[in-house]
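What you see is the complex with one protein chain gone and the rest in place.
Let's turn to chain A:
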Amino acid sequence: MSMHTSLRRTAATIPSTTTTILPSRLPTSLSKATTFICSQCRHATLLRRPKRPYTFTQLITLTDGSAFTLRTTSPAPVYRSTRDTRNSLLWNPSSSKLMNVEEDEAGRLAAFRARFGRSWDASAPAEAAEAAPKDSADAKAKEEAARAQAQAEQEEEDNLLDLISSFGQEENQGSGKKKN
């Protein structure tokens, strides 16, 4: 008999707990049989294979020579950038080299130089050097003349370097124009 009561107790606790926890739901569960959450769908869902575009490995070479690989959809194996974080002013705000770079995207200044030469650029500092020896002693004047000459020579070298560098740039700009 004691066995009977213990059994009765274990089985009867389930409805009693539901009444204590959720008293409001009890009448509905009594009136309706059961509310099933429909977890089984009657239709079948097609498992679509995910589509992925074909990707290649591309080597991206930045302007300072550093390179890294990338997976892209572009089939070109190597991408050489002409403008990136290494030579744009926004990413290198303190770089004096980039501050002095003239903005010549359209190639107008380059075209002017191709037509009229670079003597316009070279004249300004040379005049300043010539003006200096007038108001000083001869010895100083000689020294300064020598210094000015050295400076002028260096500037001429710079100009030559500019010519060399502008030669490459012109070609790049030409190719850029074709693309765009």
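A few points about this structure:
As a convention for this text, contacts are C-beta pairs under 8 Å (C-beta built on N, C-alpha and C of every residue); 3 or more make two chains touch, one makes a residue touch a chain; residues count from 1.
Everything that follows uses one rule, which is that contacts and distances are computed from a predicted model.
Looking at the choices "Centromere protein I", "Mediator of RNA polymerase II transcription subunit 18", "Exosome non-catalytic core subunit rrp46" or "Large ribosomal subunit protein uL5m", the name in the UniProt record of the chain not drawn here is "Large ribosomal subunit protein uL5m".
As for the chain not pictured, it touches chain A at residues 1, 3-4, 7-17, 39-42, 44-53, 55, 57-58, 60, 62, 68-76, 79, 81, 83-85, 87-88, 90-91, 105, 179.
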